[in-house]
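First the structure, in the form of structure tokens, and then the observations on it.
Presenting chain A:
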Amino acid sequence: MSQPLLLRFTFLHRVVHWVVGMTFVVLLLTGLAFSYPSLFWLTTLLGGGPAARVLHPQIGAVFGVGLLVMFVLWVRDMFLDAPDRQWLGAIKHYAAHEHDKVPPAGKYNAGQKLFFWLQSLLGVLFVATGLLLWFPESFGSGLLNTMRLLHFAAALAGGLLLILHVYLGTVAYPGTARGMIDGKVTTAWARLHHPRWSGERVER
Partner candidate 1 sequence: MASLAATFGRGAMTNHWKDIKNADVVLVMGANPAENHPCGFKWALEARDENGAKLVTIDPRFTRTSAVADKHLQIRPGSDIAILGGLIRHILTNDLHHADYVRAHTNASFIISGDFGFEDGLFSGFEEAGSRYDKTSWSYQRAADGYVRRDPTLEDPQCVFQLLRRHYDRYTPAMVAQIAGCSEEKFLEMADIICSTGRADRVGTIMYAVGWTMHTVGSQIIRTGAILQLLLGNIGRPGGGINALRGHANVQGATDHAIVAGILPGYLKVPTPEQTTLAEHLEASTPQPLVPDTVNYWGNYPKFLVSQLKAWFGDSATAANEFGYHYLGKPDGDATWLSIWDEAYHGRLEGFITLGFNPLLAGPDIPRLLKSMSRLKWMTVIDPFMLDSAEFWKAPGMNPAEIDTEVLYLPTTHWIERDGSFTNSGRWAQWKEKAIDPPDGVRSDTWVLSELFWRVKELYQQDGGAYDEPIQNLTWAYLNPREPTLVELAKEINGYDHETGQLLSSFGQLQDDGGTSSGNWLYTGSYTEAGNMMARRGTADPTGLGMHHDWAFSWPANRRVLYNRASADAEGRPWDPSRAGIAWTGREWIGDVPDYGRTTPPDAAGAFIMTEEGVARLFSSQMADGPFSEHYEPVESPTGNALHESVPVNPVINWYDGVRETLAAEGDDFPHACTIYRVVEHEHFVTANVPLLVEAMPDFFIELPEGLAAEKGIENGGRARVWSKRGEVEGVAIVTKRIKPLTVNGQTVWTVGIPVHWGFAGGTGSTHASMANLLTPFIGDANTRCPEFKAFLVNVERA
Partner candidate 2 sequence: MPDTLAIKRISASPSALIPLESLRSGGPVYSKLVDISKCIGCKGCEVACKEWNDLKVEQTSNFGSMQSHKDLSSNTWLLMRFNEVEIGDDLSWMIKKDACLHCEEPGCLFACPAPGAIVQYQNGIVDFNQDQCIGCQNCVSGCPFDIPRFDKETKTVAKCNMCIDRVEVGLEPACVKTCPTNAIQWGIKDDMLALAEKKVETMKRRGYEHAALYNPGGVGGTHMMYVVPHGDRLEDYSLPAHPVASPAPLGGLNVLRRVGSYLLGFGVLSALAHFLAVGPMSPEEDS
């Protein structure tokens, strides 16, 4: 018996998400390969060291553009409102799955919104430092060293976010991932995680 479904993400949203997501994974893996000698073998995924080093910034460019589109598509929904602030106050209940103690979230909960802003910030950092590292002969070695550290630090933060994102989107909250596959979620899922958004949708 099929449950009633709600459209959570349009085709465009999904494409952009996966472009950004997949490029980020590749960038993270190759980046780790460049940073950890013991992970250098990961460059094999892109055809070996030289190819990985050539592709990394090029994929980075795609990532940067995707991130920009993503920002434009999503930013309207990402401003925190009063319920969001209450949600943040109750974040430990959210983590403990004490559903009833968490103020109802809209289409995006405050955590997702913060995630968005953090991701956007890191994106700027990636692109800015990455661009300099792409053309090292044009810059001094001191500056490049700093850029390399920043790029690395940003990547670590991004990696943590990715773990969180994937965990929450898959095993922690089953049913979530589907929203990024065919774009639809069940009403039950919506009521549970985004009650205010589901309310709106149902009323309509």
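By our rule, contacts are C-beta pairs under 8 Å (C-beta built on N, C-alpha and C of every residue); 3 or more make two chains touch, one makes a residue touch a chain; residues count from 1.
Per the selection procedure, all candidates are chains of the complex that A comes from, given by their letters.
All of these numbers come straight from a predicted model, not from anything done at the bench.
Candidate 2 is the partner touching chain A in this complex, chosen from 1 or 2.
Partner candidate 2 is touched in their complex by these residues of chain A: 33-37, 40, 43, 49-50, 52-54, 95-97, 99, 136-137, 141-142, 144-145, 148-149, 152-153, 155-156, 159-160, 163-164, 167, 171-175, 186, 188-189, 191-193.
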